Each structure stands twice: as C-alpha cells, then as structure tokens.
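A single protein chain has been removed from this complex, and every other one stays in its place.
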Amino acid sequence: MATTDNEHLVQSEDPDHPANLIPRLCRQFYTLGWVTGTGGGTSIRKDEHIYIAPSGVQKELIKSENMFVLSWPTPKYPPEARKYIRKPQDLKPSACTPLFLAAFERGALCSIHTHSQWAVLVTLLVEKLHGKDACFEISNIEQIKGIPKGPGKGMLGFHDTLRIPIIENTPFEEDLTEWLEKAMEQYPDTYAVLVRRHGIYVWGDTPAKAKTQCESLDYLFQLAVEMHRLGLPWM
Amino acid sequence: MATTDNEHLVQSEDPDHPANLIPRLCRQFYTLGWVTGTGGGTSIRKDEHIYIAPSGVQKELIKSENMFVLSWPTPKYPPEARKYIRKPQDLKPSACTPLFLAAFERGALCSIHTHSQWAVLVTLLVEKLHGKDACFEISNIEQIKGIPKGPGKGMLGFHDTLRIPIIENTPFEEDLTEWLEKAMEQYPDTYAVLVRRHGIYVWGDTPAKAKTQCESLDYLFQLAVEMHRLGLPWM
Amino acid sequence: MATTDNEHLVQSEDPDHPANLIPRLCRQFYTLGWVTGTGGGTSIRKDEHIYIAPSGVQKELIKSENMFVLSWPTPKYPPEARKYIRKPQDLKPSACTPLFLAAFERGALCSIHTHSQWAVLVTLLVEKLHGKDACFEISNIEQIKGIPKGPGKGMLGFHDTLRIPIIENTPFEEDLTEWLEKAMEQYPDTYAVLVRRHGIYVWGDTPAKAKTQCESLDYLFQLAVEMHRLGLPWM
Partner (left out) sequence: MATTDNEHLVQSEDPDHPANLIPRLCRQFYTLGWVTGTGGGTSIRKDEHIYIAPSGVQKELIKSENMFVLSWPTPKYPPEARKYIRKPQDLKPSACTPLFLAAFERGALCSIHTHSQWAVLVTLLVEKLHGKDACFEISNIEQIKGIPKGPGKGMLGFHDTLRIPIIENTPFEEDLTEWLEKAMEQYPDTYAVLVRRHGIYVWGDTPAKAKTQCESLDYLFQLAVEMHRLGLPWM
C-alpha cells in the first residue's frame, strides 16, 4: 500500500520534529500516569502534515516509525476520506483522530488526550456538586495563569475564573467529536474539554503550549480534588 | 546439575525476548510500587518454554541470567514433577509458579502478579461494603475499555460492567492455585483474579496485553478507592 | 544587542557552576511537581553574577544557554535599571527576578520559587484554621532540624517551632516583592515565605542549602496536610 511509504516523513534529527516529539511526550505522559494501559494520545500538526500516535499501543514505547501521517487539510469524516500519506503496517489509526482534527480546524498545532485520574475525578465531583450541565470552575490560584484567556487574548489572570466545559462520554470515542465541537462553540475561548468518566482533550497554539497547558490543568484538577477533601471551596 | 546449563535460553539480542522482557517489566513494576520488597512476579511463555523470575530477589535488579525456564507443557503439581530445563544456582523458583501455570493452561502467554496497594485496598473495601462473596464491580469509566470482555470476545465497552473475582489469601502462595482455578472456572471471561489482603494475578494473550491490562486494572482500582473516599459510587 | 553576548558566562565544565546547576535543579524540581506548566523558577548568585532561569519555559528542558545573567549588585527596580550582562534572544526574564534579588540583598546565594501543591494547601488550611494573619507553625517533627534557626544561628531543634510567614498573592508576580520584603523584616530569621494560593519562595546561604531547605519544607507541608486529614495537630 502506497500509504505505508514516506519513511522520510518520520526521519529527522531534530528532537522537536513531530516524529521525535510525540514519542518523547508520550513517554513523559506515561510517567505522569496520563496514558497508562494504552489510553490517551497525542497529535501534532507541522505545516501540511498531521502526525498522530497509533491506537492501542504502549505509549511509553512508541517510536518515530509508528507515526501515522495525514495530509492537511483533511476531512474529519468519514474515516475513509481522511488523506493518510503514511500508515504503519499492523497498527491502527487512533480513535481520537477526528477529535484532534477538530482542534486543528480551530488553529491548534498540537492536541493531547489523557485519561488523568484527576480529570476524571473532577468531572464526577462537578456533577455531584453542580449537576450535569455545570462546567469546572476555579479562581484565585496562581497556576490559572498558565492557561490562555482565549485565542489571541493573552493568559488568564489570578482573579479570573478558569472554566473548562465537560461533555458526557460516548461508547465510541469518535462519537465524542460532535459534542467536543459543540463545547468548542459554546466555550470559544477554551483550550480544553473534559470528558466525564473518561479524561480530557487539551490543545494549544504550539506543541509546547499544549503540553504546558495540559500540565497546568492537571495541577489544578489535582489541587481541586485535594481542596474538596479538605473542605476548601474552588471559588 | 544439568538443569543449570542451557545458558543459550536466556541469551538474546531481542529486547522483547522473555529473558530480556521480564527484567524490563520487573524494573517498571518496581517503579510503580507493585513489586516492592521482593514481592510479586512475572512469567512469560514463548513457544515450548516458560520463563519465570526467581523468588525473593529485588525485582528491579533481576537479570536475564536469573531466569528459571520450564519446558512447556509441564505439570503444576507436585513441584518436583515440573520440567525445569534451567535453574539458576543459589536462586529459588517462584512460589507463584503453579498460579502462572494455571494461566498458561488457559492459553495465556504472560502472567503477572503484583502486591499493588490499590488492589489490596479494593479487596478490603469490597468485603466491607458487600461481603466476602462479592467481586469487584465498576462500570461507566473509559479505562474499562482496556480490559477484554473474555477470550476472543473483544474489549469491554464503556457501559459494560467489569467484574474481577476476589479469592481469600492462604498462608502459602502455592495453595492459592486451587482457589485461583475455581475463580477462573466461575468467571471464565476474566483475565485477572484479586487476592484479598495480598494483591492480584493478571494474565494476557500476549506479554503486552498482560502488562497493559495490569495497568488498566490498577488505574481502575486507584480510581475506585479515590471515588469511594469522595462518596462517588462505582456502579 | 551587546547583552546577548557573554557566552563564556554560561559555559563551564563544572557541574556545580550556576549555568549547569540551575538546569539540573529545574529538572529535579519538575520531577517533584514543583515547577509544572512553566511555573516556578531558580536563581543563583556566584560572585558578581546573578544567574536566573528564564520565564515561561518548560523547566525540565532548560539549558545553560538559556540563562539570564545580571551584574551584582543591581537595582531591583525599575526593570530597565537591572544590569543584564546576558539576555538570551527570544526569552523573557523571569517575573520572579525582584523577589530573587530581595533574597540576594539579604545575603542568600540561591533562591528558589515553587508552585508546590503542598505549599498551596498549607496556606489555605492556615487561613481556614487561624485566619489571614497567621503564619504556618509546626513543632516536634524531626525534619524541622533541616531548617536554620536564622542567619548564623544554627539549625532549629526538634522542640523548636518552625514559623513560615504567609503573604497574600498579587495579580502580578513582581508586586509580591513589597510584601515579601515586609515578611522578611517581620520574620528576620526566616529563609522562606509562603504565598497564599500560589506557592513558596525559599532561599539559602548556598545553592545546596536552598535546595535541601526547600525539600525539608515541602516534606513538612505534605506531612502537615496528611496530619490534618488524620486529625493530628501541628503543635
């Protein structure tokens, strides 16, 4: 199959080339407990190419040659219409693909999906405290300043309220796309969407921003759970 | 002793050869706190050979040359009947051996035993909440999809209920075998059995599947304990 | 710009040279969860030079060539008056700069800022238990002996009370300087100031002391949170 060629797309000596950076990020996320048991995923856009880690593999062992590459732009649906220019044999494309593409359509250059337990617990606590329609809200914590106010709007301030929308999980990951996009429309400034009982999607204007925003959010979710346990309010 | 020879069985340049993979997995499990203090163990079947990490050693320091090798198939009992074709001097075979063999008899290619504290806590919480005959049950958590529905049946879905049987601990690890096998018969679809106040046995159709299923289960046990603390039900 | 030269200031084969030590400390602090998401910072004075990690970068990836270097002594304010003798292009000086300088003015040779969650939780618990004017107090814990009694006064004893002042956070990090200095005056023996909902500033007579004091304090904050959860008093 022609699409399994294009080895040159995943061969680079630049440690920040997507084919090298995605494996490095996945190893780091594994250590943080975000992508345990093959869960989660990462995708980076570089010029006219989208690089995506494969589905169902041990994330800490991913190599450059395991990358799927799509030609950008590419249709989100149906899967057969996606313009793969590199498909590693014996590997399956990530079920997160259309969700990552939704972020790229909004200008992101990197999109990360984790199963962080802090994210999952926060979705459950918000539901218990405020119901299914509530988003996660926190303010007056310094780490909030690690999250943008919105595209082109600078970073949130200490007294601003960080709001992350929460969507319900669906049996098939692909089916989340519709709800993810609705949340993106309803919260046009957000760079992340929580998925109840599942995890989180985070994206960024650059790979470094997506990764550090993911870290700042996870820090805030962990802190929020600990605060709740200690009877300390989030707002 | 003839059985101490066969050095070639544990010498390979393939990082995924059992004699290399078991030490690597043990180091990883040590870091996760699963095999601290010489606890736990790992075994892999490759064709007509069973590789087993030795008993009572520091798991993060295990080397290829420390591996015991059995000829497969081999009797589970009595220990003297087991067909060792490699026995490292000064090391003792793992007390988990018959339990690992029980998994291999059911088609597994890898079996892992950990003393994960989350597994132990879950066995205690289930007993407290539902009594000694109850199994661990959880549903509607994305990570459940990392566990098979049963041999040849695909993976569990988000709305499915994951059930892991729990057996009582015995003073001698070998004596668990009978109860492990009863649980395997009672729960023919399970790939894991919890041992109350002790830990868990997990197996898989491949070493990678055994390891990632072990990770997904541990994720779920940790999440379940945290959910319980926050007053969030598992079902 | 002349100030981007002076490459020799950040080139040394000595692993304890500030240009090498700051990146190593930042990697270590990242692993401890203290500087996640570009938060936190570190600065070292060596003779007539102040080395400072840049703002807004991934702390685990900082390299020697990313260091800002100031000529010491240097004015804290206004920023334009600070005597930079090395400014890496495309990087911004740390917003912690005047806070670090305040510690250097009091004789410190190293100053560390972390967003440790234990520090943040302790500031919230103290406020809840004792009000906004209270400092953090703990006694009769061995690790207290890792903290100095005050400049030139030796280390705290087991029965001594460790007191760490807490200041309120401000929207702009630089604006903390005034409050940090007031706390330094009010608590002339302290080597650390907590910042509510933000983190901590710790300094020391040497880089090693600043780092180990930061570790001892974080140990005590974590222990204090766990003690509070278990109904065990701090005094």
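Labels for the chains are A, B and C, by order of writing; each one numbers its residues from 1.
Rule of thumb we're sticking to: a residue touches a chain if its C-beta (ideal position, glycine included) is under 8 Å from a C-beta of that chain, and two chains touch if they have at least 3 such contacts.
A quick note: this is a predicted structure, and the numbers were derived from the prediction, not measured.
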{"item": "Contact list for the unshown chain, restricted to visible chains", "value": "B, C"}
{"item": "Options B:Gln58, B:Ser71, B:Gln186 or B:Thr206, residue touching the unrepresented chain", "value": "B:Gln58"}
{"item": "Selected residue (touches chain absent from view) among C:Leu61, C:Leu91 or C:Ile141", "value": "C:Ile141"}
{"item": "Selected from B:Gly39, B:Pro54, B:Pro88 or B:Pro165 as touching the chain missing from the view", "value": "B:Gly39"}
{"item": "Where the missing chain touches subunit B, by residue", "value": "33, 36-39, 58, 115, 117, 120-121, 124-125, 128, 169-171, 195, 197-199, 225, 228-229"}
{"item": "Sites on subunit C contacted by the missing partner chain, in the whole complex", "value": "140-143, 146, 157-159, 208, 211-213, 215-216, 218-219, 222-223, 226-227, 229-232"}
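By definition in this document, only the chains that are shown with their structure count from here on.
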{"item": "Graph distance between subunit B and subunit C, where chains that touch are linked", "value": "2"}
{"item": "When subunit A is superposed on subunit B by its C-alpha atoms, the rotation angle in degrees, nearest 5", "value": "90"}
{"item": "Chain nearest the overall Cα centroid", "value": "A"}
{"item": "Euclidean distance of C-alpha centroids - subunit B vs subunit C, Å", "value": "45"}
{"item": "Shared-contact residues (touching 2 or more other chains) in subunit B", "value": "none"}
